[in-house]
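For this view, one protein chain was removed and the others were kept in their places.
As written, the chain order gives the labels A and B, with residue 1 at the start of each chain.
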Amino acid sequence: MLMFVTKRILISIPVLIGITAILFVMLNVIPGDPVALMMREHASADVIARVRAQMHLDDPVLTRYLRFLAAALQGDLGHSIKLNRSVTQLIMTAFPNTLILAAAAAAVSWVIGIPAGILSAVRRDSLVDRFFMGFSLLGVSVPIFWSALLMQYIFALKLGWLPVSGFYGPEYVILPAIVLGWSSAGVIARLTRSSLLEVMHLDYIRTARAKGLREIGVISHHALKNALIPVVTIMAIQVAGLLSGAVITEAVFGIPGLGRLSVSAIQARDMPLLQGSVLFATALVILGNLVADILYSILDPRVRSHLGKATT
Amino acid sequence: MAVSADNVLRVRNLSTEFHGDRGNVRVLEDVSFEVGRGRIVGLVGESGSGKTVTALSLMGLVPTPPGKVSAELIDLDGIDLAKLDADGLRRIRGRDVTMVFQEPMTSLNPVRRVWEQVGEPLRVHRRLGWREIRGRVLNMFEMVGIPEPKARLDAFPYQLSGGLRQRAMIAMGLICEPKLLIADEPTTALDVTTQAQILRLMVDLRDRVGTSIIMITHDLGIIAEMCDTVNVMYAGQIVEQADVFELFDRPMHPYTRGLLASIPKATEKRTTRRLPSIPGIVPDLAKLPGGCRFRLRCEHAMPICQRREPGLIEPGEGHRVRCWLHETEEAVRQAETS
Partner (left out) sequence: MSQSTASIAEPVNLEDIRAASFLRDATTAFRRNRLAMVGLLFVILLALLAIFAPLVSPYNPYIVDLDQQLLPPSLHHWLGTDNFGRDVLTRIIYGARISLVVGIVPSFISLVIGTVMGILSGYVGGRTDFVVMRLADMMIAFPSLLLAMVVMYTLGANLFNIFIALALVGWAGVARVVRSQTLALKEKEFIEAARANGTTQSTVMAHHIFPNVVPTLIVLFSLSIPDAIMWESSLSFLGVGVQPPKSSWGLLVSAGEDYLFQAPMVAVAPGVAILLAVLAFNFVGDGLRDALDPSMKG
């Protein structure tokens, strides 16, 4: 088991490094002077030259990359010229807010998605099924920024039940979590439903019925445990989707999280900040995938025995 | 079959139909048979003959929206299963009548431990605590011959071989001491050696515990070795019923004769002779040929066979057959003129 986990971690590392390389190349090999772009307003020649020297911008790309990588491994993700703070510090301030939002959204999506999926599978093709599946379809088809604005309009501006924006207390999380969790809930509901339907056709379900279990017993003791395995793994992978969605949700609801940090980095042309925050976000995604793999192996005893067996 | 034998199961006119896109298809038509107490009764036929559906119909495992099971009588040691509702059947299932399935590899839940699954009928039907269940499962494991039973309790299905899994399934089927065990091709998915072991185990259990068994198979060899009485099924009907020795010595129905003739015999001197097989294929139950269902493949087909379906008659004591060949001249004439 430990071997499995270690192997999984070892595989993730090259992917992470590859990503830093891609990111670095994209952001640092652009035509044009990044410093001049950053400091459009105060563009005095020797200030620019000084900053360039400070950032070692005239060194070859490989050297700069390695220097960046070395620093990153020690936790230093660069320095934001615009905000004059360490990128790592900025991220660490913003990240907990995104974490809270994402956790709340994930909770929303599980609490709604899994029961909806189970009910839909058990009452296949009924009104309940169609309703939930329609709801899920809307969830993945509605642009997040639109549902965010709509929610804001209805519940905050018109009804006044919840605050419009900001992040000063627990009630500020409710609307954003629902908005962000809705599309996730849709994915989870669909997956739960299809997984359960598939499992219900398998032989061991027939065995369970032959033993005289009630249908509820068949589902809860036999079907669910198997059916939920892919759902659990999806939940960990949803991290990527949640982060993307968080960007927009935070923008609309004014939540000072990682997403909004990235957006303001783009708008301010703050390259080190953008680089650092995107890198951090991607690392989170990779972590999520890792957790998914490990979870899957814990839940499915067949996988546990095959050390380091590649899933998918 | 002794007429006054004590029967643990009596089935009268069991019919099952399925409602599909092509209308209603009757996959079982008026199936009737008995299972004597402590006897092993064989149900033999090709795939599609209705053997498994019979078992599922008895157990109440036929999904009832598309399917419909009806019977005049299904008497399981005094209880009429035909009159029970779904919940009543559920209570009987796994406790008084149990089933062992064909595929040991997929019939067990892969994410739960073996002892939990084997002991589950005890939890459901007798509400025992898990400690006691574990003990009983251990006993069963020993009884069905699983080596190192204590270690195997906590195993997951994937850790057991096919033969062991089937033994576990048999343990599962016997743990509530049922009146009747239905084994649906329990050895088909196993290798020959394991097959022999499992069959021997089943006979042994019958001898020791007295469980009555319905043995469903397409393998006449198994029938010959294990069964006391045999029912031959074809296209959803029982076409011949007899004591096993009687069936092999004096097969009456052309289908049975064809089956027996197609068994390769080790004592055959002439190795150049082609293995006889029954010409034609099993009819599509949605488009039956009319009259006797076997007539298109039968070398003895007569005009009456096309006109009327033969009923189940008993030309010899305890030996029933569904064939115009064995009806009296008088009966045939009567059928022809009406």
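In this section, contacts are C-beta pairs under 8 Å (C-beta built on N, C-alpha and C of every residue); 3 or more make two chains touch, one makes a residue touch a chain.
Everything numeric here is computed off the predicted structure, so don't read it as measured data.
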Determine which one of A:I118, A:I255, A:V278 or A:A292 touches the chain that has been left out.
A:V278
From the listed residues B:G45, B:G119, B:P149 or B:P283, report the one that touches the chain absent from this view.
B:P283
Which is it among A:L99, A:V128, A:I174 or A:A240 that touches the chain not included here?
A:A240
Could you pull out which residues of chain A are in touch with the chain that's been left out?
14-15, 18-19, 22-23, 26-27, 30, 137-138, 141-146, 149-150, 152-153, 157, 194, 198, 240-241, 243-245, 247-248, 251-252, 262-263, 266-267, 269, 274, 278, 281-282, 285-286, 289
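Basically, only the chains that are shown with their structure count from here on.
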Contact footprint of chain A on chain B as seen in their complex
59, 61, 90-95, 98-99, 101, 103, 106-112, 117, 120-121, 124-125, 156, 158-159, 169, 172
Please give the residue numbers of chain A that touch chain B in the complex, ascending.
202-204, 206-214, 217, 221-222, 225-226, 229, 299-302, 305
